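Only a single protein chain was left out; the remaining protein chains are all shown in position.
Here is chain A:
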Amino acid sequence: MAEQSARMPGIVLSSLMFQHGNTDSDAEGLVFGESGFDEQLTISDSQTNHVHIQEIYNIQKHVTCPRLCTFYCSSGELKVDELQKLLSDRKQPVIGWFRLRRHSEQTMTFREKLVHHNLSHFLSNPNLLFLLLTPSAVTSSGSAHKTEFSAFIYRDRRFHNVPVLLSNLGLLEQNAYLRTTTPCASMGYSRATSKHSRRFFGADGALSEVTEVNLMNDSLQVELQKVCSAVEQSERSVETLRSEVSALRKKLRKRSEREVVTCTDEAPPPTLSCCSLLVTRTLDVNGYLVPEEVTVATEEEETMTTAACGKRLRKRRRRQI
């Protein structure tokens, strides 16, 4: 019996996952491609002729239904008109259908089995493929999600799980991240890309969406700078006010210290009578200073002393005369 496998390009899987990631419910649709048999002939020392037959389902494209239960009803019966609309203008044959179902088991449901049988009968394809993707959150915070995928086919009165191989998705190495795209010299490639390039690239050759994103980024930067300036001014005024407050506090502290010193220890103002040069001296006949005892006196005493000195001076003058 032939081994079965489904092959799908990474871009088809990623577009399915991206589409469902932006959908707020389950999604479903049809899958297009081609199926065939691959015969491998192995010649070894032990066996001269070993034929290995593989049945391969190549998934090349998908189309998503606008809503759930578009082409079937609650009991799994097909709505032929809606199905014909989905199939119209499709050049590739339908090889199956898909369903994206969040937070559920990787197994076919009751209605999916009914729809599969009916669709298989309608398309006259007993080897119809059912592709099931079940995204789910891995962590309770929703920071990590996983998407499991598998394919089913009906054979021998039951549904069998078929392995899904992703083509053009090799080993990922550090130096596999290329910064520039490899140029392609194919004429067909150039014709295809130039036909659709206006939708994706601007006049300068850059991706249109990237330009729009950059413009939005520039606007965000301007707004951010305004906010930063406002914050800086605010900080500066706060700093100024702080230094003023600090100076005022210092002044207040000094004044309060000075007032304390004045109250507790007040020195007498200097007076003339203390000056030794201004103290009256007595001279003798020869003009020599007669030594006298000089004391610091209060103002009253000075007045009395001054008066007394005056009296003594007059007396000496009278004696000398």
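The criterion applied here is as follows: contacts are C-beta pairs under 8 Å (C-beta built on N, C-alpha and C of every residue); 3 or more make two chains touch, one makes a residue touch a chain; residues count from 1.
Keep in mind that, in the parts below, contacts and distances are computed from a predicted model.
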Hidden subunit of the complex - UniProt protein name among "BRISC and BRCA1-A complex member 2", "FHF complex subunit HOOK interacting protein 1A", "Growth hormone receptor" or "Cytosolic Fe-S cluster assembly factor narfl isoform X4": "BRISC and BRCA1-A complex member 2"
Of A:63, A:114 or A:166, the residue in touch with the unshown chain: A:114
Residue of A:11, A:68, A:165 or A:230 in touch with the missing chain, whole complex considered: A:68
Hidden partner interface residues of chain A, rising order: 21-26, 67-69, 74-77, 101-105, 107-114, 137, 142, 158-159
